[in-house]
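The following block contains the structure, expressed as structure tokens.
Only one protein chain is missing from this complex, and each of the others stays in its spot.
In order of appearance the chains are A, B and C, and numbering begins at 1 in each one.
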Amino acid sequence: MKDFIFLGGDLRFIYAAAKLSERYDCGIFGFDKLEYPAFEILTEIRRAKNVILPLPMSRNCDYITAPYYSGKMPISDVVKAVGKGGSIYCGKACPIMNHICRDNGLTLVDYFEREELVVMNAAITAEGALEIIMREKARAIMDMSVLVMGYGRIAKVLSGHLKALGANVTVTARKFADLSWVRIAGCNAVHFDDVDDLLGGFDTIVNTVPAQVLDEGRLGRLRRDCLIVDLASKSCVASMEGVNVIWALSLPGKIAPITAGEIIADTIFNIINEKKGAGNL
Amino acid sequence: MKDFIFLGGDLRFIYAAAKLSERYDCGIFGFDKLEYPAFEILTEIRRAKNVILPLPMSRNCDYITAPYYSGKMPISDVVKAVGKGGSIYCGKACPIMNHICRDNGLTLVDYFEREELVVMNAAITAEGALEIIMREKARAIMDMSVLVMGYGRIAKVLSGHLKALGANVTVTARKFADLSWVRIAGCNAVHFDDVDDLLGGFDTIVNTVPAQVLDEGRLGRLRRDCLIVDLASKSCVASMEGVNVIWALSLPGKIAPITAGEIIADTIFNIINEKKGAGNL
Amino acid sequence: MKDFIFLGGDLRFIYAAAKLSERYDCGIFGFDKLEYPAFEILTEIRRAKNVILPLPMSRNCDYITAPYYSGKMPISDVVKAVGKGGSIYCGKACPIMNHICRDNGLTLVDYFEREELVVMNAAITAEGALEIIMREKARAIMDMSVLVMGYGRIAKVLSGHLKALGANVTVTARKFADLSWVRIAGCNAVHFDDVDDLLGGFDTIVNTVPAQVLDEGRLGRLRRDCLIVDLASKSCVASMEGVNVIWALSLPGKIAPITAGEIIADTIFNIINEKKGAGNL
Partner (left out) sequence: MKDFIFLGGDLRFIYAAAKLSERYDCGIFGFDKLEYPAFEILTEIRRAKNVILPLPMSRNCDYITAPYYSGKMPISDVVKAVGKGGSIYCGKACPIMNHICRDNGLTLVDYFEREELVVMNAAITAEGALEIIMREKARAIMDMSVLVMGYGRIAKVLSGHLKALGANVTVTARKFADLSWVRIAGCNAVHFDDVDDLLGGFDTIVNTVPAQVLDEGRLGRLRRDCLIVDLASKSCVASMEGVNVIWALSLPGKIAPITAGEIIADTIFNIINEKKGAGNL
């Protein structure tokens, strides 16, 4: 019986499985045409000590996310794959998973609730945003005027990258403590209440705030050639003719599936280590 | 009646008063021999709309901290200085301040509870720690092997500075999310459980954890010429012959009183702005 | 009579003209369908005090480079455009320009011989190389192992960018002084004589040396998924099945024509200022 079976998932899962295989016996099911030397590619769901489900595990909470699989994998199939007393690791667990695990004596772990994974994903997202700006603008990052809205995980990394490449970076946020960190990072710190008058000076604006911070009034103040990259969600920027907006969601799996997959494996290593530690007590 | 009177304090208070004087009418009391053009130096306590007390406001909660004043200023004197309905701003408020303010209808503000000030103070402290390492070591920061213990505010800034100057920086912490940030910052991330075997490889160790993380067992593993800088407190490093430990506390006021004072003024500006904003509601 | 006429050129020339127009009266000829508010778009070659030719001014030294012009502009036409005693600014001057200028009493200036322009172009090229790596690799720059061959202008900037984004950067060069600079920049410095045994460890190799440093022997040592970006010329990497090589030449005009154009204008400003200074003597 294998230690881990991966069910479904996108390219990230192949690299996650490859890394986990360095220490554990792993198999993967849900890729029709995959060849990969590091682990066994299963042609049917077999029972393993533990099962790992994708990130997100399901879009609709009926079937497991499996874009490289021609068939369908109902969530209920998962139980067939986990050995008694085993664990199910999943990303963004569907509510039904609590019932499934409780009824079958399984341990449920949502690895997307692990802060170390969320942080590393933010770092990859920041790289992706940088790549988008480079691709979309006819201007170098060096000396580009960029506004970053919000100062959460992604914004921290992205503003640092932009500054390292020579951009003139302004960050706007509401909390004064965030603005202190912005100053320490060498960027221009502007309170959100004071940003409106500056909006006409930016070549690029990156939004990381999950709220409609770029409403029509603010859009009207932008330069016509200003690029907007929205990393938060589709509702954060009002639609307006002539404004170039790139909505960039779920970047890690798209731009760097190897790293994104290895991060999933790293996180699972951490979870296992913590369990071992707890066992010693 | 002046807007603000500063009572007591060290050099920081002079620069805080100078900066606050750019927008408000300020006076200062508690410096015997001070001459400074930006504000009025009082020879007795006069009543003002608001009073600002030092950081910390008192060492013993009897007298206000006033190292440049030949007399004594009992805390109870503060009431004489604040106009009706005014505010008392202090750093690390003594418990009695709650009573004093409630009984006299005054507003109590502890500016040291403001995260933006704590963050900026951490940045100055990090600079001070860097200066100590430079001064104490006969080796350049470039290529120096440094271990930073903990990854709070000071450690974040300090590890970045050391790395920027070319040190080989390792950070040890317990939380995996902290270790993710360490990796993103380009430093070596080591879980605290795994650090012991590496201790013999460092030229310098900086502790920021307020616990005895460097006990005798760990000290015994260090190189004889290893410098320890303890930024947390005197109890964090066991005493041991031949180990060079520098305890470095309260650095901001010592190494950069101008900046430390300006940060106090900035914080008071922020508090005032928030009150105005609230008043508009 | 205008101060400057731009003849031919690609997108960079539009932005160069726009920037030069901030201080001088400029016109541009050689763009069939251009509309741009900052300067006059000419429908025929008119005489101006000075003429500015593209970078490079000509691919074959017969016709001026003019990719956005439906007609042909023989180099000899240039003389029609320059007023008596004027200057011709060009990038990579064809040999015949010396004769043309001498015979007509004109001053010849090759702005591509200006080191400040070459340096800034190198900085844009470095950004372009970074963008290529980001686009081509399924791995994030963070934690990527990259070898940069050579340590000239482009390599200096690129290795700094990669390091800032968290890559593990090794630079190989022949001169020990270059290797000192690499160490100071925080990258791994490896003498070219010692690099062969390390070649199997890199995710990406960027060549900036104009010589065949990646011959078949060295290619054979690479990992199968190693990306090679060659910034030097097409002859620097042996052709070999299964090796992913991106030849990336003339990046500034392609990836950042605005910045590349503004740099041309900046350089012309510098040349004018120096002439003024000389005039005062």
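The rule is simple: contacts are C-beta pairs under 8 Å (C-beta built on N, C-alpha and C of every residue); 3 or more make two chains touch, one makes a residue touch a chain.
Being a predicted model, the structure only gives us computed values, none of them experimental.
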Selected residue (touches chain absent from view) among C:2, C:19, C:92 or C:114:
C:114
Of the residues B:1, B:96, B:134 or B:211, I need the one that contacts the missing chain.
B:134
Pick out which of A:56, A:152 or A:166 touches the chain that's been left out of the picture.
A:166
Contact residue for the chain not shown (choose from B:11, B:182 or B:272)
B:11
Contacts of subunit C with the absent chain, listed as residue ranges
114-120, 123, 157, 175-177, 179-181, 183-184, 193, 267, 270, 277
In the full complex, which bits of subunit B touch the chain not displayed? Write them out.
11, 123-124, 127, 130-131, 134-135, 137-143, 160-161, 164-166, 255-260
Where does subunit A touch the missing chain, residue by residue?
142-143, 163, 166, 183-184, 186
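In the analysis below, only the chains that are shown with their structure count from here on.
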Report the most central chain, judged by the distance from each chain's C-alpha mean to the global C-alpha mean.
A
Turn needed to bring subunit A onto subunit C - CA fit, degrees, nearest 5
180
Subunit B to subunit C, mean C-alpha position gap in Å, rounds to 49
Hey, what residues on subunit B touch two or more of the other chains?
183-184
